[in-house]
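Pasting in a structure now, in structure tokens, and then I'll have a few things to ask.
The complex appears here without one of its protein chains, the remainder shown in place.
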Amino acid sequence: MAATNSIYGLFPGPDAADRGMRALRAAGVAQEKILVMSSEPYEEYSFTRADHKTLMPWLATCGGIVGGTCGYLLARYTQVAYAITVGNMPRVSQFPTAIVTYELTMFGAVLTTVIALLITARLARRRPAPYDPAISHGKILIGVVDPADSARPELERSLRQAGAEQVKTTSA
Amino acid sequence: MAHQWGMVIDLDRCTGCEACVVACHAENNISTVGEDQAARGRAKHWIRVERYFEGEFPDLKTKFMPVLCQQCDAAPCEPVCPTFASYHTIEGLNGQVYNRCIGTRYCANACPYNVRFFNWYNPEWEKPLNLQLNPDVSIREVGIMEKCTFCVQRIKAGEIQAAAEKRALKDGEVQPACVQSCPTKAMVFGDLSDPDSEVSRLARGNRGTKLLGELGTLPKVTYLQKDSWHGSENA
Partner (left out) sequence: MAAKTPDQMTDDLLRPLEGASGRYWTALAFFGGIVIAALCAFAWQVYGGIGVAGIRRPVFWGFYITNFVFWIGLSHAGTLISAILRLANATWRRPVTRCAEVITVFALSIGATFPVIHLGRPWLAFWLFPYPSERGIWPNIRSPLLWDFFAINTYLLGSVTFLLLPMIPDMALIRDRATGLRKKVYSVVSIGWRGTPKQWHRLESAMQIMAVAVIPVAVSVHSIVSWDFAMAPVPAWHSTIFAPYFVCGAIFSGIAALIIAMALLRKFLHLEEYLLRIHFENLGKLLLVMSLLWFYFVFAERLTIWYGNEPSEMTVFWVTQTGSFSPLFWLMVICNFVIPFPILAIKKLRTITGCVIASIGVVIGMWLERFLIIVPSLSHKYLPYSFGTYRPTWVEITITAGTFAAMALLYMLFSKTVPIISIWELKAAPQTQSGHAPALAPVGQEGAD
């Protein structure tokens, strides 16, 4: 399924995957070129450390603020645009304005989170990305994207020594 | 200064004849619903005469109280309508806009006086009764809430006539159907913002009370009675 150049090993468990990762780093491969895929988050292990930082909470907060502003403006505008007396209440009533503002704040935060996830996790992309279905059977994929052809045998050896059950290569 | 329409009902004069109920039906195109539906609580009487018995035979007293929309200045039915079908006009009436009503029936639940009525089915008038319909009043279809409007069509007609004749409305010139048909003249209608109108004078009298006034609805109908009964509070 991969449409890129890569070489990768399929490791039976997270400890072996850790060794594989260390072997690749020891072989001088840059972090951005290392490919990791797994069917579980494996948060306690070091091979999943990359790409940890995320702006999502800030984005969600911004989304909430935008939503809340829209809610407030909607409430104020509609109460002024069609100004009509009901129940001896003021033309612009504070409590209902607050409720609508609050609900749209939360709406904005949730919607922003979803969109941020889709974008930052690179989901729903048009071009296919490297993948191996063996991951679904619990194997962990550790590999290198775009290796130099000369480096391939060396990398394969490192991966097998670290404990990879299989080493596969793909070419674009 | 805009008119502020109000009403005074003298309970010491009311005989319970219900001529007001019949007149209201005729004037406002209120359909009858049939015996079966009436038994199921679907009858529509924009004005109804509540009848209470007091005491034991032979000292039995019957009390009659006509109850209609109180056109409250702080109406609980107004803020709860999601489509502004129930709103307050500048002349102090609680307006019901039939076209906007989607039939949530929240207003009817909120009304403490139970003066709102719903069209559970499309109304029908068997021929030739349809010829009796008042052309000044819309027909309400299924799913729409309706209630007493103080015969707003008569108010509007009176105001238009007075404006055309370049004069002010005279006190007592506009009368809703119920007021017009009352044989004992128990009901008086007029402009509460005019301190000299008959309705203002009577409302200021010491026999005046408001129905459920303690709820803070600021109703515009004042009931006159010599002795307080029915648990109603003074205004």
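Assorted remarks:
Note that the chains take the letters A and B in the order they are written out, and that residue 1 is the start of every chain.
By definition in this document, a contact is a pair of C-beta atoms (placed from the backbone, for glycine too) under 8 Å apart; a residue touches a chain by one contact, two chains touch by 3 or more.
As the structure is a prediction and not an experimental result, all values here were calculated from the model.
Considering the whole complex, the hidden chain is in touch with A, B. Which of A:S6, A:T48 or A:S158 touches the hidden chain is settled by the complete complex: it is A:T48.
When the omitted chain is restored, the residue from A:A27, A:C62 or A:V110 that touches it is A:V110. Check B:C17, B:V80, B:I139 or B:A162 against the missing chain and you find that the one touching it is B:V80.
Among A:V36, A:V144 or A:A162, only A:V36 touches the chain that is left out of the view. Contacts to the hidden chain, counted on chain A, fall at residues 35-43, 47-52, 54, 56-57, 60, 71, 74-75, 78-79, 81-82, 86-87, 89, 93, 96-97, 99-100, 102-104, 106-107, 109-111, 113-114, 116-118, 120-125, 129-131, 133, 135-138. Remark: the residues of chain B touching the chain excluded from display are 37, 40-42, 48, 50-52, 67, 76, 79-84, 100-106, 108-110, 112-114, 116-122, 142-145, 212, 215, 217, 231.
We adopt the following convention: only the chains that are shown with their structure count from here on.
Within the complex formed with chain B, the chain A residues making contact are 82, 84-89.
Listed in rising order, the residues of chain B touching chain A in the complex are 73-81, 84, 86-88, 218.
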